[in-house]
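Here's the structure, in C-alpha cells; my notes come after.
For this view, one protein chain was removed and the others were kept in their places.
Here the chain labels run A and B in written order, and each chain numbers its own residues starting at 1.
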Amino acid sequence: MFLRNRFKSIYFYLFLPAMVLIIGSFFVDNRLETIYDESDYMVTWAQPSSSHPLGTDGYGFDVLTFLLIGIKTNIKLFLLAVVLFSTSGLFMGIGLSYMKGLSNKIFDALFNLINSIPLVLLILLILIIIEGFFDSYDTFRKLFLLFNVYAVVSASKLSIELRGRIEETKRKDFIESSKALGLSPVVILFKHIIYYNCRKSIIANTLHFVAQLLFIEITLTYLDLGATGDVITIGSMFKIYFTSIDAFTTLNHWHVAVPSFITLYFIFVLTQSTKRFLKNE
Amino acid sequence: MNKPKQKKLIEVSNLSVCFDTDEGRVQAVRDVSFYIRTGEIIGVVGESGSGKSVTTSTLLGWVPGAPGIVSGEVTYYDEMELPHELFSIEKIDAIKNYKKKGKEDPIISEYELSKRFKKYRHDQISMIFQEPKRYLHPFWSVEKHFKTILIPLNGETLKELATPFLEIVGLNVGDIWNLYPHNLSGGMNQRLMISLALSRSPRILIADEMTTGLDVTTQVRLAEMLSKLIEDAEDENRAIIMISHDIAFVLKIVNVLMVMYAGDIVEFGPAHLFYDDDQEDNHPYTNALLNVFYSETGAFIEGDVPSSINPPRGCPFRERNCPVYKANMNEIGHLCEQERPQKYFTKDSQGHWVRCHKFLIKPWSDIVSS
Partner (left out) sequence: MSLLKINQVNKFFFQKKEKQHTHVLKDISFDIKAGEKIGIVGESGCGKTTLAKTILRLHDTHAEDSGEIVFENLNILQFDDKAYRKHRPHLQLIYQDPFLSLNQQMTVQKILKEPLRLRHGKMTEQKLSSRIENLMYTYRIQPQNMSKTPQQLSGGECRRVGIARVMALEPSFLIADEPVASLDASIKDQIMQLLVSKVKTLMTISHDMRIIKKYVDKIIVLYSGMIVEIVERNPDAQSASEAFMFNHPYSKVLLSSVEYFDSKVAKQDKLKHIQDSDAEIKIPKRGSEACRCIDLCHQLGVRSEIELEKCDAVFPKFSEKTSTKKVACHYVE
C-alpha cells in the first residue's frame, strides 16, 4: 500500500534517479587505476555518447563510473556515522531527560558550548586531533574516523532537542493514562514518547546531518585535507574537475556541471524527504 | 414597573451559511429567520452541531470558512430604530456547486465582512465564549485586558473606569487587578470575560455555552448574576442571547426560547409557554429535550444529530425516532419525508411558532392560528 501511493506521488519520480544511482554504485568495480596528477594531463574530454552516458574525462575515464565509485565510497564513509548520529542522539536525549539537578545543567552547558563552535573550526579541530594516529596515505580510515567522531559530537545537538520533546511529552495526560493501564515504563518511553512523538524529529535531523556530511566531505577534499590518493569520492570529482583549467575554458561545461548537479540533486532529495516527513504533523 | 416598549434590535432573514471541509460542504445554517427585540433574553438550545454557534457568530461577522454566508439579510436597528443593513445576499445556488479539490472564495470576503462589522463588534454586539481560560490571553493580567478595551478620559484611571463593570459581575477589583487568568478559578474567569464584554455597554450580548465545564454551583451563581443583570438591563434597551445545550439552565433565565436542530430553527417563542404541562403544541424535538432533563430515571435521545453534509430531505427530525412521525405515518408521513415544514403559529400566539407538519392534522390543527 505504501508503494502504491508512491507511484502516484511526484516524489517517487524525483527520487528515482537517486535510488538508481545508489543501487548502481554497488555493482561498480572499484578500480580507477591511474592516480590523478595535474602534470600528467591529456585532453580527452568527450561528450556523452552511447557507451559513455556521461562522457569521459581528461583521462578518458567514464564519468558515470567515476560518479558511481564516488557514491559508493561516500556511502561507506557515511553509513556508520549516520547510524551513530541518530542512535547516540536518541540515547543521549533520553539520558538527559532523566538526569536531574546539577548534572543536567553541566551537560546542558557542555553541549551548548560544543554546538556553538563554528562547523569549519570544529571539523579542523577534530582533524588535528586524529591526524597523529594515521599515516599520510591512510585517508580512508582517517576520514571514516573523522565522520564518526563528528557524528557523536553533533548528536549532542539532537539530544538537546530530543530532551525537550521528551520532557514536554512526558507531562501530557496520555502518558499518565498509559501508566495507569499498566504498561511498563520502557514501553511507554519507546513507543509513546519516542516512536509517536519524536521520530519525525530524529528523522529530520538525521537527513540534515547527511547533507552536512556531504558538504563537509566535498569541502575537505577540495582543500586537499580529505580524500587523496586512491580514495575516490564525490569531493574528488569536484577537486579534479574544477581545478583543471581546461574544464572551464573548454566548451565542455558538462564536466563541471556533473558533480555540481549531482550534489545539488542529492541535497534536494534529502531536503524534500525531510519536508515530506514533517508534512504530516 | 412600567415596562418600556420593546424596540427591534436585530432582524435576520433567510440566512444560510455553509463551509467546506475535507468531507464535503457543511450546511451549518439553513434558511433561518428570526428577530430580536430589546429586553429579551433569548435562549438558543439544541445539541452540538445544530448550528447554534454559527448562527450567532454571523451576527458578529464571523464565518467558519468559505463560502460562508450564502444567502440572507441581517439588519441591525439602532436606538432610533433606524435600520442598518449589515449584509444582504440573494440566494445563490452555491449549495450545489462543490468542487472537490478547488476551494471557492467566500461570497463576501473576510476583509469586507470585517470592515462592515467593525463598527458593531464589541460596541453594539459583544460575545462571551465557552472556556474562559482559552479565550483570555494567558500572559495578560486583568489590568492589561481592560487596557486593550477601555480608554480612560478626563482624568480617570483605568481602574476607576473598570470598577463598575467588575462589580456587576461580583468581582473585587482590589483582589484581582494584577492577577492572571491562571490564578483565577474557572468561574471567576468567566465572570471576567462577561465583564470585559460588558465594558463597552453593548446592546446585544451573546453568551456561547458559557457555563459548560463549570461546576454546578458556579453555574448557579452565574445564572443569578445574569438574571440580575437582565433585570437592570430592561431599562437600557439591551438583549442577551444565551446559547446552551443545557435547556434546564437556560429556562431559568430566558424569556424567549429558540430551539435549533440540524441548522434550522424548529421552534421559537416565549419561554414560559414551555413550562406548560400541555406540551402538545411544542415541537417533538423540544419535548424530547425537556424530557431528558426532567426525567428522574435518566433519559436520552436515541441516535445522532444528522450530518450537515448531506442533510436529509424533508424534516430532519424524522430520522431520530420522531414520535409524531411514527404515530401519524398515514396522514403526514409523506410530508415529513419530502417537505420542510413551514412555520405554524400557535393560538395563544405571542409569537410562538413551530415547524412541524403535525399542525395539519387534528387535534393540532385546532391549536394553530390561521
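Note that in this section a contact is a pair of C-beta atoms (placed from the backbone, for glycine too) under 8 Å apart; a residue touches a chain by one contact, two chains touch by 3 or more.
Values in this document were obtained by computation on a predicted structure and should not be read as measured data.
Chemist: Just name the one of A:F26, A:Y137 or A:Y196 that touches the chain not displayed here.
Modeler: The single option touching the absent chain is A:Y196.
Chemist: Just name the one of B:D31, B:E47 or B:D78 that touches the chain not displayed here.
Modeler: The one listed residue touching the chain not shown is B:E47.
Chemist: Which is it among B:Q6, B:S33, B:S141 or B:T212 that touches the chain not included here?
Modeler: B:T212
Chemist: What does the interface between chain A and the hidden chain look like in terms of residue numbers?
Modeler: These residues of chain A touch the chain that is not shown: 172-174, 176-184, 192, 196-197.
Chemist: Could I get the residues of chain B that touch the absent chain, sorted low to high?
Modeler: Against the missing chain, chain B presents residues 47-48, 170, 184-188, 212-221, 223-225, 227, 245-249, 251-252, 271-272, 275, 288-289, 292-301.
The working rule: only the chains that are shown with their structure count from here on.
Chemist: What whole-Å value do you get for the distance between chain A and chain B if each is reduced to the mean of its CA atoms?
Modeler: One centre to the other, that is 58 Å.
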